[in-house]
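Some chains have been omitted; the remaining ones sit where they do in the full complex.
Going by the order they are written in, the chains are A and B; count residues from 1 in each one.
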Amino acid sequence: MPVVTSKRTDSINRLRAIEGQIRGLQKMIEDNRYCIDVLVQISAAQEGLRGVGKIIMRNYLETCATNSIRSKDERERAKTYDELMDVIYKFAK
Amino acid sequence: MPVVTSKRTDSINRLRAIEGQIRGLQKMIEDNRYCIDVLVQISAAQEGLRGVGKIIMRNYLETCATNSIRSKDERERAKTYDELMDVIYKFAK
């Protein structure tokens, strides 16, 4: 399922800020800034992406995962838990 | 110390590609794409940033860290290892 409207606006705003950080990083490297300063800024952009990932993960849990977990079909549910575990351990970092 | 020239070009090119991925992510969310597809793309951008981080980390080790490790002053060296451990465990993810 796609991302719900209220979360879409929040995600897009955060992604615009991250886009700005990535452009800032290019300038930092052009300007010969110190390694540690660059690493701090990379870390901030990674943290930003992690934040967007959390919004999307929660949306995934609230929509797709919930629908399947509510299903009465046991085989479908087993498949849902497989997918859920896969998604969680791949993306929840 | 700042990043050496050859690594600067490589880093900037990678950051430009990541900037494109971040813009692509905004479009994916506007276009109502599925959560999992969005999570995969976020993960790709994070992997890209990790790659740039590795270039900068290596530059840091080869320049700053190396100079201090070569120093004969024992106190300065101890301080270098403290900083080195701090940088490694904070940024090498």
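Here is the rule we use: a residue touches a chain if its C-beta (ideal position, glycine included) is under 8 Å from a C-beta of that chain, and two chains touch if they have at least 3 such contacts.
Bear in mind the structure is a predicted one, so any value in this text is a computation, not a measurement.
The copy number for the entire complex in this file, given 2 shown chains of one sequence, is 4.
As a working rule, only the chains that are shown with their structure count from here on.
If you average the CA atoms of chain A and of chain B, the two centres end up 18 Å from each other. Considering their complex, residues 1-3, 8, 11-12, 15-16, 18-19, 22-23, 25-26, 29-30, 32-36, 38-39, 42-43, 45-46, 49-50, 52-53, 56-57, 59-60, 63-64, 87, 90-91, 93 of chain B touch chain A.
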